[in-house]
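With one protein chain withheld, the remaining protein chains of the complex are depicted in position.
By letter and in written order, the chains are A and B; residue numbering begins at 1 in each of them.
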Amino acid sequence: MRVFALAGRRLAASLPTLLIILVGVFLLLQLAPGDTVDALMAQMGGGGDAQVAADLRAFYGLDLSVPAQLGNYLWRLVRLDLGFSSIYGKPVATVILERLPATLLLMASALSFAFFFGLVLGVLAARRVNGWPDTLISTLGLVFYATPSFWFGLMAIVLFAVHLEWLPAGGFEEIGAGYTGLRRVLDIATHLVLPTLTLGLIFLAIYLRIMRASMLEVLNLDFVRTARAKGLDETRVVVKHVLRNAMLPMVTLVGLQAGTMLGGSVVVESVFSLPGLGRLAYESVVQRDLNTLLGIVFVSALLVITVNFIVDLLYARLDPRIGAGG
Amino acid sequence: MNLSRRAMLSTSAALASSVAFPELSFAQEQPRRGGVMTVHFATEQRILNPSLQASTGVYIVGGKIQEPLVDLDAAGNPAPCLAESWESSADGKTITFKLRQGVTWHDGKPFTSADVQFTAMEMWKKILNYGTALQLFLEAVDTPDPHTAVFRYARPMPMNLILRAMPDLGYVSARHIYEGSDIRQNPANTAPMGTGPFRFVQYERGQFIIAERNPNYWRNNLPYLDRVVWRVVGDRSAAAAQMEAGQILFSPYSALAIADFQRLGRDPRFDVTTKGNEGNARTNTLEFNFRNPVLADIRVRRAIAHALDVPFFIENFLGDFAKKGTGPIPSVSTDYYPGPDTPQYAFDRRRANALLDEAGHRRGAGGVRFTLRLHPAPWGEDIALWSTFIQQSLQEVGIRVEVVRLDAAGFLRTVYNDWNFDLATGWHQYRNDPAVSTTVWYRSGQPKGAPWTNQWGWTDAQTDQIIDAAQTELDPAKRKALYGDFVRRVNDQIPLWMPIEQIFVSVFNRRLRNYANNPRWASSSWHDLWLAS
Partner (left out) sequence: MRFLVAYLRSPPAMIGLVLLLVVIGMALSADWFYPRDPLSLAGRPLIWPGANPRFLLGTDNSGRDIAAQIFHGARVSLLIGVVATSIAIALGIVIGALAGYHGGWVDDVLMRVTEAFQTLPNFLLLLVFVAVFGSDIVTVTIAIGAVSWPAPARLTRAEFLTLRNREFVQACRTIGMGDGRIIFREILPNALPPVIVYASVIMAVAILLESALAFLRLSDPNVASWGNLIGLGRDVLRVQWYVSAIPGVAILVTVLAVSLVGQGLNDALNPRLRKR
């Protein structure tokens, strides 16, 4: 129950932020050259006359003044209505719900991948600090950090999908194969291997660097020295005492970078033709589909806020000094 | 008329490629039932109903599910589809279509003249692009019985024009689905329902569309295929990879990379051809803004045309599927093509330099005479390559070109509405008759903001006069002569320049049978398409 109250308070506190974002993006897009009807005319490829264009503008509500459009939008939002998507001819909420799973899955798997391997490699490096494993791991981390993700994705496609034919080149699942149950899970999993690596790489690099640094810091703290002096074996010291404290900065970082990761998925989804939110966002910018774009902005902001909230809860559990969780 | 059309077809077949008519050798084969046709779907559309939007991206899906009144046969002549016969009154103001009996919609309801009436009045006349212009003078559609639809026009409607238009602009939707609803928001727009050989099953955004065999199709025992699956693949190289893996059997409308056309063309598993797209010729444009005084000078426009080595560009960048163009009417249009003896601008850098000097644009610092902004349309790899080539070529004669890259909405608005450009380049799509698609690029008095029309700020009384005369000329020979005059005039004045002509390229997996057997095959219904094992 306390958690819900806390969540409610957090959400209320983020309302001004949300409002700034939505109004900002709305006004910004008013300055863009062309509107969604222009984009539709481009799709038609000709033959659209002035009357049709005017009808369409009225249909999409573009004949109203900007403040009226903004007012309508916010009033609808208050009633939790995200409006109608002009690209897809459906309510924005439906469109986003269709696309959300792919993005969530991709983000979750990339995050787990980066978190897990970042942690393991960070710990390994810290335990052999300045030895060759440390040098190797740290160098790899830096290289990963410097690799443009889309380039890594393209090269991975060339190698693993085109030449070795181990993994599919793109898509979310095998279309029309009609897989169900476990077979389908496996199918989706193989499709997500390359995108996960591509999106997760830079975060892996960051996490392992942070993990290594905080491990080194914690290993030198008094309580660890005491534990060691008591003759506890090294692995137990690391797992029971060090890890927990060293993970704190990493957890903080996850929250801070949720937005970055969502941004990264725009590129990754377009490289691997995944039907996710990132690609939808790109399309809605190009198609000037204001409702859909604002919907995505709204949902991704909520997502970031939620991740941060979860991170705070985790933080409280991990850090014995905060709250009663420890 | 008939003769010239046959001539046109043979020209385009010869043009198509050396592997024309591959299916002749299979003519004896017994069609096989079953199988799944997989199609490359490059750009997702807002709607899939071809009664509401006339564009290739809609036909590629909706054309299998819904059907037009009139279709094209293998020779490109009008052929009965939902209408079995048609006749025109003596004054040309009444056109009567006798409709096919025993046709049912996918939901089992009968197809009647009421559907035709509703679609014509509410969709073709009010919403459909090109349709609104075509049906401008349509007053009413009478339905004396369920299988007769009588179109009444305020002005004479040439039979030939309506029959040529119907295959694209005559798709019928079900009245009982749309009546009483907001047509633009009707869920059937993205889950179309029709009378066609395939019925809609599922549309998963960003992934795929599925349609399955219509067991009650009016052509008995057809179609052969069980399913059609459209795979949404936006990335060109990813689509080529899926083509090679056999996950896609057909990629329409030049949607792969040019390098991949050449590569797949050498692969015996694929047929890379322009066949089946004869009705879809296009030319690459170079558009000038006359509000810029530099470009209003005809010497500068001619100098720019002389500075472009078009054969070199085609040979090195576009490959086999493009040829040098000679103006707005492409050579595949035998009805109206005036031949190559119109004013042309051969590659001649010295002449270009001389013209620019003559116009008073001396080279300044860094050898630059002046700077122009070039807006390329954001569709088509060839447009991007062409704009880079223009930039590179004009640099050689002292014109600095800044390429301004905009997305589709921004491009249309900036060039055709705000006129905020110097040079622009894109496609002019030729639609079989200059009056439909081409003269609007040159005729003055186009409404501001109408894309792909004369927004250059150029008016020429002589051109306007020829265009108007040709539009109302009924004698085909005189009409052709007038369009010859038209091309000579606009090539001489070059308000815009169309130096390259292309036909859309399709890539077929050779397991397909009966493919590309009519001039608008990608858009057609595929009722006789089958898949060899």
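Of note:
In this text, a contact is a pair of C-beta atoms (placed from the backbone, for glycine too) under 8 Å apart; a residue touches a chain by one contact, two chains touch by 3 or more.
Everything numeric here is computed off the predicted structure, so don't read it as measured data.
Contacts of the undisplayed chain with visible chains (whole complex): A, B. Only one residue from B:D71, B:D115 or B:D260 touches the chain missing from this view: B:D260. If you put the hidden chain back, the residue from B:Q207, B:Q391 or B:T438 that touches it is B:Q391.
For the chain left out of this panel, the touching residue among B:R155, B:R405 or B:K478 is B:R405. Contacts to the hidden chain, counted on subunit A, fall at residues 14, 16-18, 20-21, 24-25, 28-29, 31-33, 138-139, 142-143, 145-151, 154-155, 157-158, 162, 256, 259-264, 266-267, 270, 281-282, 285-286, 293, 296-297, 300-301, 304-305. Residues of subunit B in contact with the chain left out of this view: 235-237, 240-241, 257-260, 263, 316-317, 378, 381, 384-385, 387-389, 391-393, 395, 402-407, 410.
Note that only the chains that are shown with their structure count from here on.
Separation between the centroids of subunit A and subunit B, computed from CA atoms only, is 40 Å.
Against subunit A, the residues of subunit B that register as touching in their complex are 36, 38, 43-47, 53-57, 126-127, 129-133, 184-185, 189-190, 204-208, 210, 227, 229, 231-235, 238, 241-242, 245, 379, 406-414, 417-418, 429, 437, 447, 449-452. Residue ranges on subunit A touching subunit B, taken from their complex, read 32-36, 38-53, 55, 59, 84, 86-90, 95, 98-99, 157, 161-162, 169-172, 175-176, 270-276, 279-280, 283, 285-288.
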